[in-house]
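Note that one protein chain is taken out, while the other chains of the complex remain in position.
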Amino acid sequence: MNTSVNISGVTFKNPVMTASGTFGSGMEYAEFVDLNRLGAVVTKGVASVPWPGNPTPRVAEVYGGMLNAIGLQNPGVDVMIERDLPFLKDFDTKVIVNVCGKSTQDYVDVVDKLADQDGVHMLEINVSCPNVKEGGIAFGQDPKALFEITKEIKNHAKQPIIMKLSPNVTSIAEMAKAAEAAGSDAISLINTITGMKIDIYKKTFAIANKTGGLSGPAIKPVAVRMVYEASHAVKIPVIGMGGIANAEDAIEFMLAGATGVAVGAMNFHDPYTTLNVVEGIERYMREQGISDINDLIGAVD
Amino acid sequence: MNTSVNISGVTFKNPVMTASGTFGSGMEYAEFVDLNRLGAVVTKGVASVPWPGNPTPRVAEVYGGMLNAIGLQNPGVDVMIERDLPFLKDFDTKVIVNVCGKSTQDYVDVVDKLADQDGVHMLEINVSCPNVKEGGIAFGQDPKALFEITKEIKNHAKQPIIMKLSPNVTSIAEMAKAAEAAGSDAISLINTITGMKIDIYKKTFAIANKTGGLSGPAIKPVAVRMVYEASHAVKIPVIGMGGIANAEDAIEFMLAGATGVAVGAMNFHDPYTTLNVVEGIERYMREQGISDINDLIGAVD
Amino acid sequence: MSKKKKISAEVISQSSLAEGIMDLRLKTDLAEDAGPGQFIGIYPSNRSTLLPRPISICGYDKTEKTLRIVYRIAGSGTAEFALYRPGDCVDILGILGNGFPVDKASGKKVLIIGGGIGVPPLLGLAKELKENGCAAEISMVMGYRNSETFLSDEFEKYGKLYIATEDGSVGTKGNVIDACRENKIEADVIFSCGPMPMLRGVAAYAKEISAKAYISLEERMACGVGACLGCICKTKNVDDHSHVNNARICTDGPVFDADELEL
Partner (left out) sequence: MSKKKKISAEVISQSSLAEGIMDLRLKTDLAEDAGPGQFIGIYPSNRSTLLPRPISICGYDKTEKTLRIVYRIAGSGTAEFALYRPGDCVDILGILGNGFPVDKASGKKVLIIGGGIGVPPLLGLAKELKENGCAAEISMVMGYRNSETFLSDEFEKYGKLYIATEDGSVGTKGNVIDACRENKIEADVIFSCGPMPMLRGVAAYAKEISAKAYISLEERMACGVGACLGCICKTKNVDDHSHVNNARICTDGPVFDADELEL
């Protein structure tokens, strides 16, 4: 039984990854899950310098999911290189570093610093964070801006890059095409959908930032649809995410066209989710007599 | 205690309405709910001629909601005038007729036919149905197209019009402004978010149309955010909907900026939902010492 | 007929009739309105699933105010129902649907054909026809996968019962139509419920023997009360309510005159 997939020349032992920002640098969940079992660990977004993020409350629970406006707090790429990457090197899993920035130069700075880190197998470029005022999503909601920044990052990146797309757009296919045209090696989606919660007794926003990104099972049907549309619009591989809670969900994304899948907010509900997804996919393949996981990709059309 | 609200010159005894397409013409739910208690009944979308709609399966359950691709099946405006409007006239509630079409002319034809129906208090123009191939959402995803069709409909309409906006856009504020600029008297949002579900055992789409519109509690945070953004972008009143299950949810929409609120998919979960919302809002006002419901509108900022 | 209601019903008993087939009895006032071939919507209590599950009425006792349903564990909702114990409460919506037109059986040779999980609603029909109807004769053909021929002992009380099993372990090996032919069953009126391919076979068989067929259909439902237009089937002629060639299974059905459908 083959469970390995190939994304832009990188081989993953299985398609199961962690969604950026929901798994720290892997350290926090290593207490629960053997990281060696995962296809890849995708780290929390990192910028060229430390970012303090947004005021609290930063998270709020909603029906079937949560809102977050962490605001990309991160210790900066230097700390990641000194502390987190060495920790991850000890595991037999691929490492994808998620990169954030406020300007094109910010992104390029991080990408340059990571260029000769051989423990970094791919870069995921977050141009879709709805929770920072400048940069971030501005690049992710306009196909021209997405094209430009992708091109610039591609000029610098030594590792293959994955542009991470925002669902807060009219046409996800158009965004996927812009990323592909600019040379992105793969795309991942969806980032969170912008949402809001109001406490009707306190008469305040549940999130200090007013709006936050919606994630969790609530968004899964939107995510599956967008993965389907994006994967039909481009030839580069797609990594799908949005509400994955179990192997069935992950397989649904693959049938829709995803080559890789990532578990996000459901890690908070059950820290063993990633592992359960890995094992559940294997069980499904056995039961359905599927010998190569690649046969699942885009199989429902 | 005043629970009445005014939308573009029409007075509603309370802000609670039914979301189009989830309440038939009112007849089906009259067995459960005294229609006299509702602010308004909003009817299923009606076209100039009967439409057969989409093949089945047309509905699928998802986490915290459902997908639908009814495809705007409807008996045509003539039947509505002969059968449904006379039925509704016997109730002391406002009637909003939801109008659909494939071309501008289609919409205009319906609007013209309804012009001298005094049992129709407002028209809601559905330019945001994701489940029909032509027309519909095409108008609802492009501000220019929205402006043009709004203008044309406004030229014909005798009743005040409500443009119903699609959430499947990059900027809801821009769409709201286009509707306002073209003379719409009010706007309503959100229509369903396009989603997809795949049955991993049958390897088929759960909905024959492949994609369907997501509704129910799962979409509430997105709907509240869009109501907030839209109501801050325009001066015309906003009718909010998306996942309302109880009075707390309805109040959340009002605090975010909605003047009216509509209950959709949750009617299917509990046919008494509209009535419970009406009574729950009154209870909240008593408990919180709010004498005029208009004080809630946009109160969290 | 009374108004439809969503109310809480109390579980009286539950048992397993066969592998994955449950027999649930509920105490509820709705029983007073029940008829054969009608159904109820049962709401899972799991708050992440919101739609009612349509389940046919298998039996009812109007004096005791009890409803009996027999269902297959098919997914998360029915799996939850299978855990219910006496005393538990469950929200139900009903009474839904039109039911079988028992008056059409008056003075006629009736044939009742059921397959798989389409068998249960026919038990209530057989009982009603036997006890309150004026059918000249009642034959029944029930199709099962294997020897787990649930409810067959009860059917026998109401008329002549033939059984078909896919694996041939009981009765005719094959499907219900094979059993009809094998036993050369004649009829003026057929009532049937089961999977769509079987219903198509029933409609064709009815034509052959010049009988009327009334068949009960299934479709994904959201509201269950005729409002959402989710559950339509195709009709030969323009439908009175929809003004297109669609009828609503939840309200215009689930039982239709086979001649009126585009199967």
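The chains carry the letters A, B and C, assigned in the order they are written, with residues numbered from 1 in each.
Quick note on the criterion: a residue touches a chain if its C-beta (ideal position, glycine included) is under 8 Å from a C-beta of that chain, and two chains touch if they have at least 3 such contacts.
The model shown is predicted, which means the values in this text are computed figures rather than measured ones.
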Full-complex contact with the absent chain, from A:15, A:195 or A:216: A:216
Contact with the hidden chain (one of A:38, A:60, A:114 or A:127): A:60
Contact footprint on chain C, counting only the chain that is left out: 46-49
Contacts of chain A with the absent chain, listed as residue ranges: 21-24, 28-29, 31-32, 44, 50-53, 56-61, 63-66, 68, 70, 73, 75-76, 79, 216-217, 265-272
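Here is the rule we go by: only the chains that are shown with their structure count from here on.
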Centrality ranking, top chain (CA atoms only): B
Whole-Å separation of chain centres (CA-atom averages), chain A against chain C: 47
Rounded Å distance, chain A centre to chain B centre (Cα mean): 34
Chain A residues counted as touching two or more neighbouring chains: 64, 217
For chain C, residues that touch 2 or more chains besides their own: 48
